[in-house]
Structures are given as C-alpha cells and as structure tokens.
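Contents: one structure, followed by commentary.
Coming up: chain A.
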Amino acid sequence: MSAATPILEVEHLSASIAGQQVVEDVSFTVPRSGVTALLGRNGVGKTSTLRGILGLIQRRGIVKFAGERIDTMQTYRIVQKGIGYVPEEREVFSKLSVAENLELAERQKNPHREFVARLFPDLVQRRDQQAGTLSGGQQQMVSVARALLNDNQLLLVDEPTKGLAPKIVNEVADALAAASKTVPILLVEQNLEVVRRLADRVVVIVGGRVAHVGDAAATLDDADLVRRLLGVHVGDSAHGGIAPARNAGEGAEGGQHA
Partner candidate 1 sequence: ACAPQSSGESGAKDGATLKVGFVTSETGSWGANGPMVKDGFKAGLDYLTNGTDTVKGIKINVTYNDDASDPDKGVSTVKTLVGGGATVIIGTGVSAVALPTAQLAAQNHFLYITGGASSDAITGINKYTFRAATSAGQIVNAMGAAAGDLRGKKVLAYSIDSAYGQSVVAGLTRYAKTQGATTESVLVPSTVTDYTPFSQQVLNSGADLVWVSWSGSTTGAMWQSLKQQGVLAKKTVASLLDASWSWDAIGPVASDIPLLISPYFDGANDSDLVKAVNKNIAKSGHKPDTYTADGYNAAAMLVHAIEKGGTDVDKMINALEGYSFEGMRGPVTIRATDHGLIEGMYQSKLVANGGSYKAELVKRLDGDQIAQPEVKPTPAASR
Partner candidate 2 sequence: MSSVVLVLITGLGVGALYFLVASGLSLIYGLMNVLNFAHGAFIALGALIGWEVAEHTDAASWWSFLLSLVVGAVVGAAFAAFTELVLIRPLYQRHIEQVLVTVGLSFAAIALFDGIWGQDLHSVKGPAWLDEVTVVAGAHIANIFWVLIVAAVLVLGGLSLFLRKTRYGKIIRAGVENRAMVTALGIDVRRAFTLVFSIGGAAAGLGGVLAMHYMTGVTPEIGSSLLIFAFIVIIIGGTESLVGTAVASVIVAVLQQFANTYLWGTGDFIAIVLLPIVLLLRPSGLFGKRA
C-alpha cells in the first residue's frame, strides 16, 4: 500500500436511521497523516457520517480503509482493523466502573495505560467509581481515554472537548495533537479554536452533502466562507460575541461544492 493512498476513502456514502435517510451523499478522503476536521451546523449529519463509516447505522456507498472495502463489514471487525472512536454522547457504560470501562476498550497486549493515566489523573483516582456517577466532563475523559488506549491507524473523534473545562480542553487538544503525529484523525468539533489548532484540512457538510473541502487555516481565515458554511461571524467565537447570526445560512450555494 503506497503511503499516498488515503487511510480512509468515503465515496457516495449515504446513511439512514430507522429507514430515514440522514446522510445523503458524502464523499471525502482522510490522508495518512494529520487531522481532518469535519464541520457543519447542528443536524447536518456529521455524527451520522462517522457512525456510517463504522457501520453503526445502515449505510450505502463505498468506504475504504487503507485501501480495503469496509462498508459491508460488521462494526467490531472494522474497529479491530485499528480504528479508535470517541462517540459524541460519551456513551460510557454507566453501570460499569471506570476501570471496567477502560478494560473493555483494550484490544492489545500492552495498552497505553500510563499515557492515559498521565493525561487524566482524575480517572486513576476514580478507578472503582461507577462510570454513571461521574461528572459530565469526567465521562468525556473516559470516552477519550478509551480511544487512546490502543495503537490505532485512524481515530474518529466526535466533539472530544465538549463539556470539558478550558484547562482540560487544552490538554486534550495537546494529546490529540501529539497523537496526530502518528495516527491520522478525523475530527468533528464545534470549538473552532481547537479546529484551528489541530486541523490540517477541513471538510464542511451542508444539508447532508459535502459543500467544501480545503486547507484548514485558509478556510477558517476566509470570513465570508465561514459565515456562509457555518453561520459564524468571524470573531464571534473568540469573543463570545452576540452579534445575531440569523439567516446566516443563506447563499451556501456559493460554496465550493465537492
């Protein structure tokens, strides 16, 4: 396999939940290194795209991992090929202890327990606490930790910093930055600062289709593009500004359709 083939190729992926189509026709690739950010407004289908890739929801289309078709495989086989997943809603097993949650995630002989322990010392201290009683942020830590325990060839990360205190946000971002040196990451994130820090490329979804693909910095610096695709008035997120962002979605047709 040449280093040039992307680690993940998604072609004409559509996905549905309970017979209802939620991703229409998405195509993009994730290169073998760096962070690719998948962006879009609420409900456009970012999470569903990730779940479709993993086979957690019904999907059609072609998905290739390291050149191999995985779109008809069962989820656990796909994951065993070396994919780590941080789900959007944490999805810790609330009746299991923290330690049990982490143990279940271990797929290899020598999991990176120390690395995770250093990143989230809180979790070590709370080994035996039922995961369901953890605070929101602590659950998020468990969720991220589960993905970092193994050597993966690709990480699918859905809003990893949601609900984390600013300090931990930085730490998680650091950890992902470090991880991205060895593992390619497909990242969904609403915090544009984190995106700016981590991402090399962005893929923007609008209305269930890819509307724009481009270099991360260039895209985020294009105020007009960001406003059209994401509805963000540049400067908003940085200053918590409250300029009304009504009707921001109008005219997305000007976007660079993939």
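We take it that a residue touches a chain if its C-beta (ideal position, glycine included) is under 8 Å from a C-beta of that chain, and two chains touch if they have at least 3 such contacts; residues count from 1.
The candidates came about this way: all candidates are chains of the complex that A comes from, given by their letters.
Quick caveat: nothing in here was measured; it's all calculated off a predicted structure.
Visitor: Going by the contact definition at the top, pick out the neighbour of chain A in this complex from 1 or 2.
Guide: Of the listed options 1 or 2, chain A touches just 2.
Visitor: Report the residues of chain A in contact with candidate 2 in the complex, numbered from low to high.
Guide: Where chain A meets candidate 2, its residues are 54, 56, 74-76, 79-80, 85, 87, 91, 93-96, 100-101, 103-105, 107, 146.
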